[in-house]
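A single protein chain has been removed from this complex, and every other one stays in its place.
We call the chains A, B and C, going by the order they appear; numbering starts again at 1 in every chain.
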């Protein structure tokens, strides 16, 4: 059994992590901390966990966390970086679901996250937790930076095209739509049901924090600079991300369907749909899958990739468990066989 | 392994049954039939099942079904009754998720369902599949009538009050609210998103088919006639039933909270919330639980019970699996440990 | 032209009031105050008003408000009572959309609203702004207490039954369902889309502030004490209240349909639907109507009334304008002819 600690865990990523951990046969949730909820039973905050999770939140406490094999951070950005060095020194492995270790350059991190990085020396050592690219490095890693939700959907969609050099890298467009849970559980007027339902809008068109993360990831794969326009939108539903990706084909003769199917043939959580398909976000609701379809409309020069995930699962907590499975040598599917809830 | 057949299975009850069966370690889905979809892969109709269910729909075929240990009917009302006798004769056990065997009187069934019953002699032999009342009979049964969704939520809410004789039986009120999936997957104008979202309405106030089923169940428990006003409503969400139950207390001294906790203390799927609670339908979304709270507003003579289920799980497919577990001597929780999806 | 001031106006009742005032041909919005938003254009906060409302919020200022003919308070409970006496003294007429003047007894007000009333001497002089009952008093009133949303739907539904003495007054049940906008525009976790959508729950079963208001209103009509159980629920939509009302008939021979049609035959905003109907909340979305249907299920002793309103219109801002029309001798329909938005 892997002895697991969770720091944070009062947000949506946290409750999803708890739901999945409760069903994981090889993980034992030993401690869950929250400064604001210390002393309260987890199941009082999240009634879906009644009968499944008996723990209460406790004050953050490095000593107790150090007794764990693995600690997940499901905290706001900027929290993990202040505790991670100490835990690593104590021999604990760490998966950070926030953004603290996602960017490799400290100055870029500071620019986008608006604070100084507390331990920039760890940025190069952290492994980016996208198993479909970095599986072997994750297996060895002590510190995994779990990818953002948009970055997961967008990178998995562009990946085969960039690896094969099939598209013009300078003009990529990622038009992404997210359910409201991506904004977290914090009380803000804009995320009230009365503001966000029966409504659709773009946001952060001028620049979103996931832009540098996606660009860094795509450039690693492409081996050269990429030009990316990333426009996130808020769509009136709880869960799900749909990324619609546009690129200009350099080679219109290749069989795009085959390229995608080949690339992901061995991947347990990436499902390439038959040609002509349109993946629906609900087909992955609650599940760790990314479903992808590739189109070339009107047989033109533009390739359109449709990529869907559940932002809280493959885009957060599920991917974190997948990384845990890889890190601890378990079958990657362990505890992640949930089927999407439909309808 | 229990060899399982499913008849029907193209509706919401069907896809939910498949989702749960795919995760049940002791059941093997051997055949699934659908006249309209014969030849098509199940996962083409329900993309959430891609990678989990490989079967294709086949034509209904009594011979193949007779090779099963258990057949579920997830068909429209009136279908099961034409096939069940033959299957029972072949030694197959049957759980009918439709209404064919829920009422004990053939004339009452005919009155509410608008057709003659094809095998009225089976109505007395069928066991009503509410394990919280009929567990031991279910264990022995060859034919189980799986309860309706409203009847499950309403009966579990009234049960402790009637068993203990605490309320006036002549003036029960059940004000019930259901998500739209209760109406099934059939294309009807009234269930379009544009008609049913951002809208709330009552329906069938004059008389709903679940009225006689609930009344029959309550009278069995009370041991005398009950007067019940049942008003169902459509609420703009996919899953969930919330029953708000009203009764006049005969005895205002009893500890209602204790009555409920005692009654359900050994029940794995009925969760009595602490005094003062308000159960939310989302706390059981995708899970087989019924969560209940009991109130006595303003310390008056009226008791108010709040009872929530997922209409497709405890109100249909989950309860059917629970019945299967009971019938085949398995741990009742087998394959039903899913935690509700929240948010 | 009626010179109108609005105090508050940054909540949902406020924006709805502004929308309706902008379309009212006899009202001129002269001043709108908000401490928190002073200096900001109204249309920056509510983009639907761009091009229709040019005003900016200003600091609350009794002098400027005193130059108005009428001031609406769209403030949290407890604000109006501190400013109203001064305005009345200045000859300004007032409509309070909050609860400050709805209850006639100061001690009861204090008990339910948790603060001492600032001007209890005005409670008896305030006129309760339900025109279907108090039209002539409203016409003369200087201070109108605009009813709550639930109280409007519930009272209009019970009214004909109580006026005619047709039901047992001791056992009334009002099971009411509200859209989320009833909770206002304040940022609270419970009203986030991710908490409130795809979910249904009761709340405040032990006692809701609208209970004493409804009871007071019903007792005025019945001329004797009434016993009322009131259970509010939150339903996952923005606008709309559906009240389902239950009472025991004293006389089962009367023609309930005729009683209702007769009572409301001259009322411009109360629409009694044909027998057997089920009113939908969307049929009044954005409109000032209350639509009602009356049922006697299974020809029993229980009468069921279904009553729907838009909580922000007939349940708040629309009713306030209706009261304004009555107070200033205008045609009651002026500025209130909007047709509900469907779908």
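What we mean here is this: a contact is a pair of C-beta atoms (placed from the backbone, for glycine too) under 8 Å apart; a residue touches a chain by one contact, two chains touch by 3 or more.
What you see is a predicted model; the values in this text were computed from it and never measured.
Residue-wise, the contact with the chain that is not shown comes from A:239, picked out of A:24, A:93, A:209 or A:239. If you put the hidden chain back, the residue from C:79, C:152 or C:283 that touches it is C:283.
Of the candidate positions A:26, A:108 or A:175, contact with the unshown chain belongs to A:175. Taking the whole complex into account, subunit C touches the unshown chain at residues 12, 15, 19, 22-23, 46-52, 181, 185, 198, 238-239, 271, 273, 279-280, 282-287, 289, 291, 337-343. By the touch definition given at the top, subunit A reaches the unshown chain through residues 171, 173, 175, 177, 179, 194-195, 197-203, 205-207, 211, 227, 229-231, 233, 235-240, 242, 244, 246, 248, 276, 278-282, 285, 295, 297-298, 300-302, 304, 306, 308, 343. Within the complete assembly, residues 12, 180-181, 185-189, 191-198, 236-238 of subunit B touch the chain that is not shown.
Quick note on the criterion: only the chains that are shown with their structure count from here on.
Although subunit A and subunit C carry the same sequence, what matters here is overlap: shared residue numbers make up over half of all numbers found at their interface. Rotation angle relating subunit A to subunit B: 180°, from a CA superposition, given to the nearest 5.
Mean C-alpha position of subunit B lies 39 Å from that of subunit C. Here the spacing of subunit A and subunit B, counted between their Cα centres, is 36 Å. Residues of subunit C in contact with two or more other chains: 194-195, 197-198, 236-238.
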